[in-house]
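Heads up, one of the protein chains got dropped from this complex, but the rest are sitting where they should.
Presenting chain A:
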């Protein structure tokens, strides 16, 4: 292969960048899931997942989205 340095470096950089992106997205998701599980374990649940019989905490008008 001629110009092997330029060709292989290009593919190497592309592979490294793609793997970094995949690792970042995957690890970020795992960390967020762990945080949610910890909150859940300490009794903090999303309002929509709370049992209907339990009185909902009074709203202060500052609903959060997502």
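The rule we apply is simple: a contact is a pair of C-beta atoms (placed from the backbone, for glycine too) under 8 Å apart; a residue touches a chain by one contact, two chains touch by 3 or more; residues count from 1.
Here is the rule we go by: contacts and distances are computed from a predicted model.
Asks: When one chain of this assembly is omitted, its UniProt record names it as which of these: "NADH-quinone oxidoreductase subunit K", "Heme exporter protein C", "Sulfur carrier protein MoaD" or "Branched-chain amino acid ABC transporter permease"?
Replies: Record says "Heme exporter protein C".
Asks: If the hidden chain were put back, which residues of chain A would touch it?
Replies: 1-4, 6-7, 9-11, 13-14, 17-18, 20-22, 24-26, 28-29, 32-33, 35-36, 39, 42, 44-49, 57, 60, 64-66
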